[in-house]
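Entry: chain A
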Amino acid sequence: MNILDNYQKNKKNIFFTENKDVQNYREKLLTIFENDRFDRKNNESLKNINLKNFFDFKYKYLVPEEISVINNYQDDNYSIVSINGQCSNFKDDKIEITKILDEDYNDFSKNNIIEKNDHFVNLNSLFLNSGFKIVIKKNNNIKIKISNIVTDDALTIFQKNNYFCEEGSSVSLIEEYENKNNSTSNILNVIKLEKNSKFNHFLIQDNSPNHNLIITSHSSCKKASTYNQKVYNFSEGYVRNFHYSKLLETNSEADLQGIFFLKDNNTSNNKTFVKHLAGECKSNQVYKGILNDRAKATYFSNTHVDQVAQKTEGYQLSKGILLSDNASYFSKPELKIYADDVKCSHGSTIGPIDENAIFYLRSRGMSKIAATKMLISSFINEELSSIDDEQMFQTIQKKLVRYLSKVK
Partner candidate 1 sequence: MIIVNSETLNTLDSYSKNKYKYGFVTDIDSEKPRKGLNEKIIKYISSKKNEPSWLLEWRLSSFRKWKKMKEPDWANLNFPKIDYQDIYYYSAPKGFKDKPKDLSEVDPKLIETYNKLGIPLEEQKVLAGVAVDVVFDSVSVATTYKGELEKLGIIFCSIGEAIQKHPNLIKKYLGSVIPPGDHSFSALNSAVFTDGSFVYIPKNVKCPMELSTYFRINSENTGQFERTLIIADKGSYVSYLEGCTAPKRDDNQLHAANVELIALEDAEIKYSTVQNWYPGDEEGKGGIYNFVTKRGLCAGKNSKISWTQVETGSAITWKYPSCILKGDNSIGEFYSVAITNNYQQADTGTKMTHIGKNTKSKIISKGISLGKSQNTYRGEVTFLRKSDKARNYTQCDSLLVGNQCGAHTVPYIDSKNNTAVIEHEASTSKINEDQLYYCRQRGLSHEEAVSLIVNGFCKQVLQELPMEFAVEAQKLVSISLEGSVG
Partner candidate 2 sequence: MFLEIKDLSVKIENKNILKSLNLNINKGEVHAIMGPNGSGKSTLANVLAGKEDYEILNGKIIFKDNDLFDLNIEERAQEGMFLAFQYPVEIPGVNITPFLHSAINSKRKRMNQDEIDNLSFAKLLKSKASDLGINIDMLKRSVNTGFSGGEKKRYEILQMSILNPDLAILDETDSGLDIDALKIVTDGVNKLKTKDNSFLIITHYQKLLDYIKPDYVHVMVNGSIVKSGGSEIAAEIEKDGFQKFQ
């Protein structure tokens, strides 16, 4: 079914349909979809995408029957189960969780200039049917874990979450996506960091082959705040990770990192984009991927340094290992620099596992396959060893072992 039909038919089930502004905005999006040529070569959001899968779908959403659980075990640890993108309201002196409001929605669509060409974000805006808002209150230091559960087959979830870190707050958020049905989740996270706040964001993705996950995030940092994101993608289904950061005020930092493990016919599209809009900020964008069988991946990275953003330090690294004849990897590490007092660099390598290293290990009596596995583990060692949460470390370790067991 095409986009317009889906929209007309399900209008009443979509969030904020009664809001006039929202309606106007959506009308505009519909004309964009109608007029676009879906140029897969030049539109980063469409590269390697099976257009039919995503733009010719059948809208289906189920309001969850059971209400999600929010647990505050121990003092500063919260555990949340989000069902089909929804979550019940909760409030204490450290955090406040509410259903997403139309003002949160509006706010984003007004500033949504950067993504004129991102059709997935446009779909999200068009069909929004779930989402929540979490405020971390001033000067608190907490940990949150969210399990993202999808209950049924063939659901199309369009979810938007807002995170707001008040001044001086600090949050560590671990999100898990482990679903076994053939639904599609299209999630947009908007993360705002006030002065001196800090957000450590971990996304662990491990869905089954027919589950599609599209995550887009927009973080923005005020003075001396830090947004760190680490993505661990073990999914056997399609995953798209597009993450944008804006450094709005001085001394803020963004660190966007990811590792992905692909096999079979799987595809993953990745993008990180940091915009330096103030001086003396730092950014880091590092993605590493391992591709086996007929897997395909893209990684776009971009450091944009505005004219006022003097004394910027920006770093990018992209590395890919191709384990099979039929795997392919595309990377485009961009620098766009309009200020002169900057230190920016990027490095990028794609290739097989280092033959010399394999030879060395084999000469010490290791089998070829064991050597390969060992070198894959060492390739991402830095990313693994930097995890301080013991439980999370174990989880990821297990997934890595599972992936390696399929490597021949």
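By definition in this document, contacts are C-beta pairs under 8 Å (C-beta built on N, C-alpha and C of every residue); 3 or more make two chains touch, one makes a residue touch a chain; residues count from 1.
If you want to know what made the cut, all candidates are chains of the complex that A comes from, given by their letters.
Being a predicted model, the structure only gives us computed values, none of them experimental.
Only one option in 1 or 2 touches chain A in this complex, and it is number 1. Those residues of chain A that touch candidate 1 in the complex are listed here as 42, 307, 310, 320, 322-325, 327-352.
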